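The other protein chains are all here in position, but one chain of the complex has been omitted.
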Amino acid sequence: MAMVCLSDFEAYAKKYLPKIAWDYFAAGADDCTTRDENILAYKRIRFRPRMLRDVSVVDIRTKILGSEISFPVGIAPTGFHQLAWPDGEKSTARAARAMNTCYIASTYSTCTLEEISAAAPGGLRWFQLYIHRPRAASQQLVQRAEALGFQGLVLTADLPYTGKRRDDVRNGFRLPAHMKVKNLEGAFEVCKMSPSFHDCSEYGLPPNSLDPSVTWNDIYWLRSLTRLPIIIKGILTREDAELAVRHGVQGIIVSNHGGRQLDEGPATIDALVEVVEAVRGRVEVYVDGGIRKGSDVLKALALGAKCVFIGRPALWGLAYKGEEGLQDVLRILQDEFRLSMALAGKYFVCKWVLQMFLHASPI
Amino acid sequence: MAMVCLSDFEAYAKKYLPKIAWDYFAAGADDCTTRDENILAYKRIRFRPRMLRDVSVVDIRTKILGSEISFPVGIAPTGFHQLAWPDGEKSTARAARAMNTCYIASTYSTCTLEEISAAAPGGLRWFQLYIHRPRAASQQLVQRAEALGFQGLVLTADLPYTGKRRDDVRNGFRLPAHMKVKNLEGAFEVCKMSPSFHDCSEYGLPPNSLDPSVTWNDIYWLRSLTRLPIIIKGILTREDAELAVRHGVQGIIVSNHGGRQLDEGPATIDALVEVVEAVRGRVEVYVDGGIRKGSDVLKALALGAKCVFIGRPALWGLAYKGEEGLQDVLRILQDEFRLSMALAGKYFVCKWVLQMFLHASPI
Amino acid sequence: MAMVCLSDFEAYAKKYLPKIAWDYFAAGADDCTTRDENILAYKRIRFRPRMLRDVSVVDIRTKILGSEISFPVGIAPTGFHQLAWPDGEKSTARAARAMNTCYIASTYSTCTLEEISAAAPGGLRWFQLYIHRPRAASQQLVQRAEALGFQGLVLTADLPYTGKRRDDVRNGFRLPAHMKVKNLEGAFEVCKMSPSFHDCSEYGLPPNSLDPSVTWNDIYWLRSLTRLPIIIKGILTREDAELAVRHGVQGIIVSNHGGRQLDEGPATIDALVEVVEAVRGRVEVYVDGGIRKGSDVLKALALGAKCVFIGRPALWGLAYKGEEGLQDVLRILQDEFRLSMALAGKYFVCKWVLQMFLHASPI
Partner (left out) sequence: MAMVCLSDFEAYAKKYLPKIAWDYFAAGADDCTTRDENILAYKRIRFRPRMLRDVSVVDIRTKILGSEISFPVGIAPTGFHQLAWPDGEKSTARAARAMNTCYIASTYSTCTLEEISAAAPGGLRWFQLYIHRPRAASQQLVQRAEALGFQGLVLTADLPYTGKRRDDVRNGFRLPAHMKVKNLEGAFEVCKMSPSFHDCSEYGLPPNSLDPSVTWNDIYWLRSLTRLPIIIKGILTREDAELAVRHGVQGIIVSNHGGRQLDEGPATIDALVEVVEAVRGRVEVYVDGGIRKGSDVLKALALGAKCVFIGRPALWGLAYKGEEGLQDVLRILQDEFRLSMALAGKYFVCKWVLQMFLHASPI
């Protein structure tokens, strides 16, 4: 089977992953409307391609928070990579370094931050944080990440509680016995004390361990813990974008958690427009969700994103051939992005929604 | 089979109910366009979720006409619950009380108001009224309801004649011999005098027994009969909302009778917007039709409803396990509603229709 | 099989008519986009139903050009009724008279005007005219119709040439040997002189016998031939509506010939709006195409039509049981129309297109 585009990897993963793992990765909240909208919204955007602009050289490198990456596509934080490939996040880290891009490691990794660091020394990595009720656990994670050379701290803002993913409920999803949320081992007393595994949640953590009382003021608390730049992930409105800037973050990831949290919020590429407008260049804005082709990357950039992050496609790559498969995915996106940029005439890309002209480009 | 969301109950009911009962409950008028639009219209509305708002406590209790209910979902009036479960409306009354919410008992119940009251003493209940040609029959019903402790009188305004539900015509729908519109037993002379059952309509009532000459002035007549608050059900336009307020009702249920009356009127969630605008807070506004998820409840509230009512989903719950099944349905909606509210950031919910921004929320 | 709505008759006709006849009646031009749009456009219109308006009496009679009919639905001109039922147009005439409505007999009838008149003396009938190259033939037809008591002359304006109906071409559609365009027998020399039937067109007429040079001035010519009111059929724009009024017609039928002529023109119910606006009440406006339910009739009236005409549904009725089947179709439409009118609150009907509010109704 030729791996020509990202859907080929999706088809492979669906075929070869255990159903419970496929369902977990594919899951969206409730009716999966937002998960699917993330993709459909890209298809509604039209390029305005420009001709005869000398595209013999197409430089697709960019910088995010000062670090150069080979092209504006990083790896979004997703959990439990060992469900996709035995080496888990270690493979992810290696692939990201090989392709010279950024990998955001999740709190819910099945490898420790130390293992991830050791697997690919020198790679550009950010650390994604969920804030748990024992704040000390989160504090310790942040400080470990900084000490290990992670270069950014990504605070996920859209998961005070886990969204309702029907297939996971039907499957009774739990991590297999040999996998753990390793970064949090020892962080909770409850689970230790609990006589039976059943008192713990499906990820092997105590139930309700996430802290739903987090507010904007906790950005100051995080700031007090680390000198790392803080990127907030999960912003979907201009109002929250303004609040994020005012509270001093360095970056914003426009995200709806792959449609896994609140169903029927906006597609991320649609929300990106208002966030970019609100931010007015004061901090960098990124976007994840729904990226399936190189031209999606170009659309996101044309609408103001500095870089995009891929979630599920990275997992499909891992499922295909681990580190190598993920590199294949990234390489395809890279080639498609470079080609789209050349065919669109490089700079001049704009948005048509339902035949309505949104942005015009100067001659 | 795991019962994870309301569609699971729908699938169960479709499988296990007699076809004639399923068809009767599922029926919509003519092409069923409005019945289906009720659901589709919710899917076109987009949340604008807000982040980091401390959602550790989410209080979902509310009050309707002064009575507290555990969350803003009540049971809409629907007929013939014995078609779904042997105990019929008695089970419905018990489930509503157990979940501490409001149950609107229908004129077309297969249990008497007295049986319903006795089944769940102390429960919050309203009584739904059709006005029949012998006005004395309706007067007697209203007064029985008041005497039995029902706390509201719901006048259905959209059924001067019964809509054309094709499947009911094809099935030759009639109540099974052992079920009756018990509340109206003895109310009509015609049927008694009639030598054959065939002179009666499909519900065992005389044909054309509904009074199609009802007008707004009959609100004054009802007011003269009872001290109960009067809620009018079936309003779909700003003009009628204004008339309802002027005629002194205490509440309005925006409803199209589940799409069973006039086909190709508006979806109720769309009509809600203009009714709420017209009413300007002078009376409480509720809505029914198309509620299938907790987030639908949140959308209705965000657009101005004080509470929603569920019709068919309650019947599916009854069909599944009677009182217990209906509690399951309510509990799922409750959990989903609480979660949606938390994930949307509690207060800040708005409406996007076809990517168009309708309501903005302040920072 | 219960005949509950018009689609039941359609299904019957599709099953029992010879394929070549079904295809001929069902045919639309090219991709059949307009044929299907005629129906879809009705589904996009939303009622604004009003409540509590005393609908105990619903009078659905109306007058067209001064003649009373039992409800605002007449029989549009369609050709070759013997393809649907042996008695052909004679059955149609009888059914229309029995239901007390208007039947527009086509030039392309398989019975003569004399046979049609004799079949149902006293019925309200108009005569539909195509203008053929030998103008004398058309003149004679008009004068026969007037002499026979037809009360209106309907000039079809949208058929200078026959549209391209792919299935008819594939089927090599021709009238069966025993059917003829009887009204035109003897009208053309060419066919008589022609040694072989193959020189004649598929209807047994000479090829290119229709006159494509007809202009607005020919209205004056028609006026000079007859005192009958002239109704022009096939108008789709405000510009042509204005021209029709200026040239002195008494009525306009907004029509696209059932989508059989130019594909991808507007649906008739959409075109009706601008025609009604342009006409400003100076002449009566009717509409045909896409009427499948009583509520479609109500929508057309709400948007300004004085009466609608049905084409294919009448043929389905004939195919079902001749005169009796057509009466069934009309009776169903009548019942549905009366019910829709009552449920919509009688007068207050308006148009929503894609959620956009077009016409508001006063309180």
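Labels for the chains are A, B and C, by order of writing; each one numbers its residues from 1.
Everything that follows uses one rule, which is that a residue touches a chain if its C-beta (ideal position, glycine included) is under 8 Å from a C-beta of that chain, and two chains touch if they have at least 3 such contacts.
Keep in mind that this is a model prediction, so the values were computed, not measured.
Enquirer: Wait, the hidden chain, what does it touch out of the ones we have here?
Expert: A, C
Enquirer: Going by the contact rule already stated, which one of C:Ser7, C:Thr33, C:Ser56 or C:Gln140 would touch the omitted chain in the full complex?
Expert: Answering carefully, the residue with contact to the hidden chain is C:Thr33.
Enquirer: Taking the entire complex into account, which one of C:Gly88, C:Gly204, C:Gly265 or C:Pro313 touches the absent chain?
Expert: C:Gly265
Enquirer: Considering the whole complex rather than only what is displayed, give the residues of chain C touching the chain that is not shown.
Expert: Interface with the chain not displayed, on the chain C side: 30-31, 33, 157-158, 160-161, 163-164, 166, 169-170, 211-216, 218, 232, 234-237, 239-240, 242-243, 256, 261-266, 270, 353-354.
Enquirer: By the contact criterion defined above, which parts of chain A meet the unshown chain? Give residue numbers in ascending order.
Expert: 2, 4-5, 43, 45-56, 293, 295, 299, 335-336, 339-340, 342-344, 348, 352, 354-355, 361-363
Assume only the chains that are shown with their structure count from here on.
Enquirer: So how do the chains connect up here, line, ring, star, complete, or something else (other)?
Expert: Drawn as a graph, the chains make an open path, so a line.
Enquirer: Which chain has its C-alpha centroid farthest away from the centroid of chain C?
Expert: Checked the centroid distances; the maximum from chain C is A.
Enquirer: From the Cα centroids, identify the chain that ends up most central relative to all protein Cα atoms.
Expert: Chain closest to the assembly's C-alpha mean: B.
Enquirer: Could you check chain B for residues that touch two or more other chains and list them?
Expert: Correct list: 354.
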